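The complex is shown incomplete by one protein chain, all other protein chains being positioned as in the whole.
Naming follows writing order (A, B and C), and every chain is counted from residue 1.
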Amino acid sequence: MYTEKVMDHFSNPRNMGEIENASGVGTVGNAKCGDIMRMYLDIDENGVIKDCKFKTFGCGAAVATSSMATELVKGKTVQEALQVTNKTVMEALDGLPPVKVHCSLLAEEAIHAALWDYAEKNNIKIEGLSKPKEDIHEEEKEPEY
Amino acid sequence: MYTEKVMDHFSNPRNMGEIENASGVGTVGNAKCGDIMRMYLDIDENGVIKDCKFKTFGCGAAVATSSMATELVKGKTVQEALQVTNKTVMEALDGLPPVKVHCSLLAEEAIHAALWDYAEKNNIKIEGLSKPKEDIHEEEKEPEY
Amino acid sequence: MEKKIYLDNAATTKTRPEVVEAMLPYFTEKFGNPSSIYEFASQNKKAVDEARGIIAKALGAEISEIYFTGGGTESDNWALKATADAYASKGNHIITSKIEHHAILHTCEYLEKHGYEVTYVDVNENGIIKLDQLKKAIRPTTILISIMFANNEIGTIQPIKEIGQIAKEHNILFHTDAVQAFGQLPIDVNEMGIDLLSASAHKLHGPKGIGCLYIRKGAKLRSLIHGGAQERQRRAGTENVPGIVGFGKAVEIALETMEERKEKQIQLRERLIKRVMAEVPYTRVNGDRMKRLPNNVNFSFQFIEGESLLIMLDMNNICASSGSACTSGSLDPSHVLLAIGLPHEIAHGSLRITLSDENTEEEIDYTVDKIKEIVNKLRQMSPLYEDYLRGSRQK
Partner (left out) sequence: MEKKIYLDNAATTKTRPEVVEAMLPYFTEKFGNPSSIYEFASQNKKAVDEARGIIAKALGAEISEIYFTGGGTESDNWALKATADAYASKGNHIITSKIEHHAILHTCEYLEKHGYEVTYVDVNENGIIKLDQLKKAIRPTTILISIMFANNEIGTIQPIKEIGQIAKEHNILFHTDAVQAFGQLPIDVNEMGIDLLSASAHKLHGPKGIGCLYIRKGAKLRSLIHGGAQERQRRAGTENVPGIVGFGKAVEIALETMEERKEKQIQLRERLIKRVMAEVPYTRVNGDRMKRLPNNVNFSFQFIEGESLLIMLDMNNICASSGSACTSGSLDPSHVLLAIGLPHEIAHGSLRITLSDENTEEEIDYTVDKIKEIVNKLRQMSPLYEDYLRGSRQK
């Protein structure tokens, strides 16, 4: 069901873990739907993402997209990181099954949430970044049968 | 589906044929339902059935019951022949499948019809024999599904 | 003859050894449930989709338009009931024919009891549907036309493309029961304007208990069998993987050998017809002589009854049928033979012979000899024949 790349990132996740005193931390998703992603960013004074780590509760695709997302934003500037969309993540993984596309959206949102946290902590405004939804406890609509 | 006895009487029917100038001839059944039986009786002056022959258009059971019926009435008096019921015929054949029970009834009726013809021709009344139904062209109700 | 001569391939066929071979691994080695997540089961999902692809290609359909079922009867039930359900707001009228299989006719009766109206179109004396009558039967409330591709008793092939066109012109769904035709005749659902098509594996040397329904993309059919999310949520129940694989293999072989089998069977069929018609008097061939399945012959022998004939053929090791297999236990004469206008007593005296590519000239010749012998014997026994002869003598 998953591509080789997904399986690779799932079984050997890159950048899994926490960053102590991270510049920004973002958590998205909710336990009801079975996916929670948390991203830690270490951003230097030039706005370059020096390190990025994640923790994820979720399916294989959720882990793999988190892992890939960290790889994609690492070394990038904040502005460049904003260009990393769910599509970028999916393509980098050679695709996802249709029912798992939402995982890649979650990965995008998790980066945005961490960037938002960083911006708030540093009292700056990041062009093109809006406040992430606080959906960790949000009720989601059950998928229709 | 049929017993050995039925198969025997079907493949080697006894007394198949016609009797020229028979004492009585009876035909019952109808082509619509797929069964027609004709019985010929040769009855002597003492009322003993000296010979009996049949012709049948119909299924295996129809042929076998006709054959068995001729065997059963041959040598009997008219009164004894009246005791040969469809049950007698069925038992003598070691039974019939439920959907084929009507064939044995037809055999009984065919004998009765031939006896009636004999009685009419000779202007006598046979105790216990009533006029057979003329159902050769009668419309039968389609079986319910 | 010592060997069994099997001439009842419209009732069911022998599963080809290659088909059984293809199925076997899926019982014991690769037995997983295709819906399971692990690698071990994904090979089964793949096998199912391969079979689906083969069948889709054989019909000129897309792979996502093929849905597996438990057989032709289920496919027919599904097509009719689920269309009726899904399109109830559009109308309640269905058009079918008088010579459909019971899987269609009894489903129509069921629908009639549940508020639907059904028109049963006549066929002509050759067993071909009356297209003008079909056209006239169309109402604004007509939601479905269901006409079989080829008849199971008399083998007649219906003008499917023309019906497809009529249905399209009136924006009505068109279902065809192709259980007898699939594997014997070329079918292209797009070219023929077919929206729904039923097929069954055991009629084309595949296993019993597996069939499929082709559903054109966009037809909003409901489910007949509710439950798990199998078959894209449209037909629930754990997939019969070995059956599906066997169905695929059987279709593959049927397609490859279609032309060759057709030629051989037509040749045998014509030999059979020619000899019987020449050697057995008071006999007719039922159904159109040209527009018929390559493997089907249907005779009526006057003055005799079919079951007796069948049993006597059986005693000579010949397997044949006197109507559809399902009804051979019944007392009714075949509704198909009545629909082409045969009187009851002649309908009762019918014999259906349906060939496979395994039959030989020798078998056919032996069968003709036996038919001749037996028909003669039964006529000697028949009061109808006696009456007929007496009548001729009196003339």
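By our rule, a residue touches a chain if its C-beta (ideal position, glycine included) is under 8 Å from a C-beta of that chain, and two chains touch if they have at least 3 such contacts.
In this text, all values refer to a predicted model and were calculated from it rather than measured experimentally.
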Chain not shown: contacting residue from C:E65, C:D288, C:E307 or C:E386: C:E307
Residue, one of C:G127, C:G164, C:P207 or C:G287, that touches the chain absent here: C:P207
Options C:I55, C:A84, C:A103 or C:A178, residue touching the unrepresented chain: C:A103
Contact set of subunit C toward the excluded chain (per top definition): 4, 6, 8, 11-15, 17, 19-20, 24, 27-28, 31-33, 35-41, 69-74, 76-77, 101-104, 106-107, 109-110, 200, 202, 207-210, 223-230, 236-243, 307, 310-311, 313-314, 319-322, 324-330
Subunit A residues that touch the omitted chain in the full complex: 2, 7, 10-11, 13, 16, 18, 27, 31-38, 55-60, 62-63, 99, 142-143, 145
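In this section, only the chains that are shown with their structure count from here on.
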Taking each chain's C-alpha mean as its centre, the one farthest from subunit C: A
Centre distance in Å when subunit A and subunit C are each reduced to the mean of their C-alpha atoms: 57
Inter-chain centre distance, subunit A versus subunit B - centres from mean C-alpha coordinates, in Å: 91
Separation of subunit B from subunit C, taking each centre as the mean of its C-alpha atoms, in whole Å: 39
Residue numbers of subunit B (touch at least two other chains): none
